[in-house]
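Of the protein chains in this complex, all but one are displayed in their positions.
What follows is subunit A.
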């Protein structure tokens, strides 16, 4: 049964070829791509040919997580469940390393090719990620163009040497912060800051006690955007002691969704942080 579905898919593809219909996609490239991970969603939306991307995950349409929520409205969403994804008859599924393993295994058992992407931990991995997704969906040229633009933007924002670096910290719900071994930590350093969490001994992500953060006297605290509905976890972001730290400059213009994923979108976060650093320098001098 499963085999016959797949065979008829191939036959349809062949018929389309014979009929000489408009072919925006290379002949051997997947024609029905379903993405079930927030980060592959965004990379696929940036590069896919019209009609090639069949569905993106529900997170892609969530403005708190996704930097491309508007674009995602054009696609039907899936919830990363094997059954609904399979019924979309994909010939390629894009998943993240931490997508539910059971889902990926089941899809592979059903004969659907799955490409999984590791989460990006540094800026230098972003071009690789663009090329992996671009290659998987047969859009190498688009991938190269995206990489070139990203690298040019990155170079334009590089920090001059002999710069006195201000101290900054990323602070999220439950006192969660990120050290150097994380994408956001790397963006912070690339923007010309020392990372207070890294100096307090945090490598990747983890809890940075409020006391420790205050004692470090950071010049800038980048706080997470609160979600709608209250939670005790986010109370810490409005703690009077954190407010009393006083920020010399306005908070940078960036949102959490800019740097959750290793996509060219991190340039937006980087630019906001660089601008804030310049404002800090002006205020300090």
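The working rule: a residue touches a chain if its C-beta (ideal position, glycine included) is under 8 Å from a C-beta of that chain, and two chains touch if they have at least 3 such contacts; residues count from 1.
Everything that follows uses one rule, which is that contacts and distances are computed from a predicted model.
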Can you tell which of "Cytochrome c oxidase subunit 1", "Rieske 2Fe-2S domain-containing protein", "Thiosulfate-binding protein SoxY" or "ABC transporter permease" UniProt lists for the chain that's not drawn?
-> "ABC transporter permease"
Residue of A:50, A:160 or A:229 in touch with the missing chain, whole complex considered = A:229
Chain not shown: contacting residue from A:74, A:215 or A:283 | A:215
Identify the residues of subunit A touching the omitted chain, counting contacts across the whole complex.
-> 173-175, 206-207, 209-212, 214-215, 217, 227-236, 239-241, 244-245
